[in-house]
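For this depiction, one protein chain was excluded, whereas all remaining protein chains were kept in their positions.
Up next is chain A:
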Amino acid sequence: MSEAVTLRCNVNGSDVDREVDARLLLVEFVRDVLGLKATRVGCHTGDCGACTLLLDGAVVKSCLVLALSAEERAVVTIEGSNNLAEIQAAFVAENGFQCGYCTTGMILTAAELLNKSPHPSDMEIRHALVGNLCRCTGYDAIIAAIHRAAERRGSVGYAVGSRQ
């Protein structure tokens, strides 16, 4: 690789120190360098949300972020997330997915919403999901899953961090 540089960051609670190509996208770093495959590529243009992950606790589309932007920051993917079990269970209970390709991004986005708004309305949920495309479900089952997760959790919230 012609433009190798050192990237130091924290991924899912572990410090990472790797030589990477300076041109690498964060989604490529996570998937291809670290082998964390739950973060997916659907468009490479920031439109679909399949590559959603958390950067310093905020949901971002990792195809729009250079890996080097994560320098000295914390990256959390669904593999390393805590506090999601109830949302995940709700997605299973409500059939909030079919093919599953968008699902990890949907769940991380749902967690961010529920953390800000523990009992969102339908419209709040729809607006929160606007950056995440699903081609299978028509979204209703996803929205039902998020309502279910909200009911289960009460007002505790869903601050998501890494497990470690």
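Please note the rule applied: a contact is a pair of C-beta atoms (placed from the backbone, for glycine too) under 8 Å apart; a residue touches a chain by one contact, two chains touch by 3 or more; residues count from 1.
Just so it is clear, contacts and distances are computed from a predicted model.
Only one chain is not pictured, and the protein name UniProt records for it, out of "NADH-quinone oxidoreductase subunit H", "GerAB/ArcD/ProY family transporter", "Germination protein" or "Xanthine dehydrogenase family protein molybdopterin-binding subunit", is "Xanthine dehydrogenase family protein molybdopterin-binding subunit". Touching the chain that is not shown, out of A:L55, A:I143 or A:V160: A:I143 (per the contact rule at the top).
Along chain A, the points of touch with the absent chain fall at residues 2, 21, 23, 31, 37-45, 47-48, 50, 77-79, 88-89, 91-93, 95, 97-104, 107, 122, 125-127, 129-130, 132-143.
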